[in-house]
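Take a look at chain A:
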Amino acid sequence: MLKTALQQGLVFVLCLILPPLITVQGQAATAPAQASLNSLAADFVHEMIARAGLPHAASVSFQNISVLPPDLQESVQNAIFTALRNAGIQMENAGPSPARIEITFSEDWQGYVWIASIQQGGNRKVVMQKVARPEHVTATRAPMLTIRKSTVWLQASPILDFFQDGHTLALLEPDQVSVYTSDSGQWRLRYVLGITHAQPWPRDLRGRLVMNGSQVSVFLPGTRCSGSTSPPTLDCHAGDDPWPVDQGGVVGFYSPRRNFFTGLLAGPSAGASVVPFFSAAAWQTGDTHQWLFSGTDGRTRLYQYDLSAPAAVFNGWGSNMAAVHSSCGSGWQALVSAPTDSVRPDSVQAVEVLGREALPVSAPIDLAGPVQALWAAGKNGDAVNGVLKSPTGQYEAFTLTVNCSR
Partner candidate 1 sequence: MRLSRLRSIAAASLLLALATAAVASSRPRYGGTVRILLHERFNSLDPLGDDDHPAARDRIAGLLFDTLTATDTQGNVHPRLASSWRSESGDRIWYFNLRLANFQDGTVVTAPDVVASLTRKSQGWQVRAVDQQTVRIELPVPLPHMPDLLALSRFSIVKRTSDNTLIGSGPYKVSEWQAGERLVLSANDDYWGGRPYPDSIEFQLGASLRDQLLQRQLGQYSAADLTVDQLRSLEETKQNIELSRASDLLVLVFLQPDAAPGGGKPGRTPVDPRVREALAEAINRAAINNVILQKRGTPASGILPQWLTGYEFLFPGAMNLERAKELHAEAAGLVIIKPIALAYDFSDPVAKLVAERIAVDAREAGIVVQPFGEPHVANKSARNGMNADAVLLRVPVESVQPAVALAAALDDMGMGDPTSAPLTATRLEDVFELESRALADFRVIPVAHVSEAVWLNSNVHNWLEGPTGRWSLDQLWTEGGR
Partner candidate 2 sequence: MSLKTKLLLLITLAIAGTVGTVAFLIEERAHEAFRKIEQERTATLVDQFHREFQHEGDEIIRGVESIANSDSMLRSAIELTNGADVGPYMNAAQSYAQARQLDFLDLIAPDGTIISSAHWPARFGYKERWFLDRAGPQPREAFLRHVDTAQGSVLAMLCLRPVKTHGADYYLIGGRKLDSVVQSLTPPAGLRVSIYSNPEQGQGEIIGPAKDNLPLEKLMPLVQLAMQQHDASKTIDWGPGLPQEEIVHAIALPGYSADRVPAVLLVGNSLQQELTLEKRIRDISLMIAGLGIFIAVLISAILTARMSRPIRDLADAAAEVGHGNWGVRVESSSKDEVGQLAKAFNQMTEELMAQRERLVQTERVAAWRELARRLAHELKNPLFPLQITVENLLRARENTPEQFDEVFHESTATLLAEIANLKNIVGRFSDFSKMPAPQFQSVDLNEMVRGVVQLFQGQLTQGARKIDPELQLGQAPLVKADPVLLRRVIENLVLNAIDAMPEGGKLTFRTSKDDKFAMFELADTGKGLTPEECERIFTPYYTSKQHGTGLGLAIAQSVVSDHQGRISVTSRKNHGTTFHVELPIAGTTSLIEGEKKSKAAASAC
């Protein structure tokens, strides 16, 4: 802890906070990059002067009671010294000073807190500033296949599904479809199509957005909407039309007051019935049709050739699943979320079915929050669109693709 003279007087305590953005008490937390440290320090010194007033000379001491690493602490301290000098305050190490500044690098649950305790004469003033803590980035390594994740969009309100084709981004939200278009590399909102529904949505709301040219189809529990992007219209009515579960031909009826498919299939498998399921993946390799259904009973069932009886049952899989086509392995993998609560950070792993075995073929890719949705997407199903909810409460739309690796 760097300390200059300790005397009666003004004490400034500063806490240094690193980026990203965080909003507390109406004050915007700043993202601390190296370049912004100086501006942070300057802002903080300015606040100290405004609230406490500073004399021409002061003794400054530091202490660190947070997890701020020592090297970063030194940088912050230097920035503060610079800011104080720039404000015309002379630092004194010893001898009587009219002001004493005690700076503490503290932290709360959300980030760092700079606390300045300023002692001048018999008075003490305290100034505080919050700064966000940087997120940890964990690297993922996939020895065989690499799952690559690309963030498409971040927003505070829930995202149920999305569509993007490079110049249009459509987000399915609980009460609307938001359409963005690309403008100089940024997505800009063009219009919003409202969704009307009579009944309240069930919990763990799920939805499906299908964009076919300008045609817009929205599938929601007990509600079906269709419209177009040009002109932008969307008409919704109550209905239990079966949903397209994935691009492999699975079409199933969805329970209007729940969060799962009833098990009754439509489309190519019309009339077939399986156990109620959350998600499904289907593909065809050669002449073999294969289906994977993630049942509401926690078991994942593998059907091969037909849907009369499961060929295998797997335990310990997550509820979210989507098939992705790649040039690796057997050509089709199922991207499966981890079997955790929907409130914990999640991960997605690629699984291949070989015979009647399902084998993980990639390392799990860690995600910041629980997966809310995984839907097959892309041309020929070569991507999976996913939505997760980050610990900060933000909903992130992302795309997963599979890369082959050595």
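The working rule: a contact is a pair of C-beta atoms (placed from the backbone, for glycine too) under 8 Å apart; a residue touches a chain by one contact, two chains touch by 3 or more; residues count from 1.
Regarding selection, all candidates are chains of the complex that A comes from, given by their letters.
Since this is a predicted model, take the numbers as computed values, not measurements.
Within the complex, chain A makes contact with only one of the listed candidates (1 or 2), namely 1. Residue ranges on chain A touching candidate 1, taken from their complex, read 15, 24-27, 51, 65, 104, 106-110, 112-113, 115, 117, 125-128, 130, 143-144, 200-205, 257-260, 276, 278-279, 294, 296-299, 315-320, 329, 337-343, 346, 349, 359-361, 363-364, 370-371, 391-393.
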